[in-house]
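Dumping the structure here so I can ask a few things about it.
Apart from one protein chain that is not included, each protein chain of the complex appears where it belongs.
Let's look at chain A:
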Amino acid sequence: MNQFVPPEIDWAALSPVLIVLGLAVVGVLVEAFVPMRARRATQVVLAVVGVGAALVAVAWRWVVVQDEGPTAVVAGALREDAPALLAQAILLVCAFVGLLVIADRSSGEDAFAPAAAAIPGSAYEAEARKAGLAQTEVFPLTMFAVGGMLVFPAAADLLTLFIALEVLSLPLYLLAGLARRRRLLSQEASLKYFLLGAFSSAFFLMGIALLYGYSGSVRFDELATAVPATSGLDGMLLAGVLLVIVGLLFKVGAVPFHSWVPDVYQGAPTPITGFMAACTKIAAFAALLRFVYVVVPGLQWDLTVALWVIAILTMIVGTVLAVVQTDMKRMLAYSSVAHAGFLLLGVIALVPSGISSVLFYLLAYGLATVGAFGLLTLVRERDADGNVTGEALHLSQWAGLGRRHPVLAVCFTLFLISFAGIPLTGGFIGKFLVFGAAIEGGAWPLVVIAVLASAAAAFFYVRVIVLMFFTEPAGTDADPGTTVVRTEGLTAVAVVVCAIGTVLLGVLPGPILDLTASATKFML
């Protein structure tokens, strides 16, 4: 008889994931057992403390890994190496500021439906609002998503990657549908995100099945050794790798798998959009990097064309469609598609500096994204009675904002110029590094296109800046139409952290560059 051998699990290495998922489960229990009045405060504290503690745990593991070298955890299902830990750290920083925006109650209400199950516009919904109900499940759902995202960059086999993909996606599908205002749009965004996400994960799974059929294993290292073997099944291998990459590219929102991005970013509650835009992209790019850098090198010649076409399309389509948008959130959504294209350059480069440059870019992009969407939550419309209603998202409503609210406008300008990649911001250094890595990898035609696309993209960022500072506001001084609401302070903290981070990354990138420079090699 075979003896059952229990696997050796290094629990310390799993501590960041365990903290986040454990506190998410506690959050579910809080929903059941804590009285309603104390529930929200408990959830906010749990979530913020959990993400903070996970960040500390990642820092501790980073020191351990620097001393003792990378290890395989949980019988090889996860890798604890420098790029994985750095991606997790970046992710947790962005999740932390994202959570602050999610938890904020500007103008006395949070951004989520008081009772998500109520039919929009029904009497029950009005009662729920009057009673001050809050859908505090948002916090455990966010924590579950963060847990999945933490596993994503570390996953070293396709099954773990698939489970992590679903753990991070399923809560996001729900969160996208929970907006307090414009609920029809929000529900529609949720439906679209869910159907397309499930569709893409089915392709991802079929890719896993084909790769398993080709190599008899789902482990990245065994796949990598099986790739060079000529077995007459090259078609299956190529199809499998392509399908897995398509599944990951869907998550990062690369063209032609981007159709969900503008709709979901626009319809989802704005704090969730910020969180999702930053953190999903970080997790998915980290996983894509590992898959491409570990498995694909043997297939480089077969995949180059496909990846080049996708990168070029992503940069061009993202930029061109962002120019014609009149809705703030849609514009930022298409800008994030364009950023996915720039980031793909670092993935295609297939040189060690590609890994570190993409991670740096992700940090700069993530901070600017959370900050920009955090500011969007504060700029609101007023109805005829002077009540504050939904967010003022049309570009024209931002005219003249810089004169009335200079601090907000300056912060937003800072994030926009970081997106545009103008010097002295993190976005510039990030673009510089990624483009440098791509040239080193021999992809200079892509870099030419990327530089042109960045120049074109600067147009629509500068347009917003001009609109805020140099255009006469539409309304009168007595009734401006657009107003900026006071926050509880959490969004302010998040925006200030993001702004300081964006500037520091641009002015004093040294310390972070040293960190990313040590994350240039995936453990096989």
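Observations on the structure shown:
We adopt the following convention: contacts are C-beta pairs under 8 Å (C-beta built on N, C-alpha and C of every residue); 3 or more make two chains touch, one makes a residue touch a chain; residues count from 1.
By definition in this document, contacts and distances are computed from a predicted model.
Protein name for the hidden chain, per its UniProt entry and selected from "ABC-type multidrug transport system ATPase subunit", "NADH-quinone oxidoreductase subunit K", "Cytochrome c oxidase subunit 1" or "ABC transporter permease": "NADH-quinone oxidoreductase subunit K". The chain that is not drawn here is touched, among residues A:V64, A:A209 or A:A306, by A:A209. Here one chain is not drawn; of A:V30, A:M149, A:V218 or A:L467, the residue touching it is A:V218.
Across the entire complex, the residue among A:A38, A:L184, A:V407 or A:V466 in touch with the chain not shown is A:L184. Contact residues of chain A toward the unshown chain are 116-117, 119-120, 159, 162-163, 166, 170, 173-174, 177, 183-185, 187-192, 194-195, 198-199, 202-203, 205-206, 208-210, 212-213, 216-218, 262-263, 266-267, 321, 324-325, 330.
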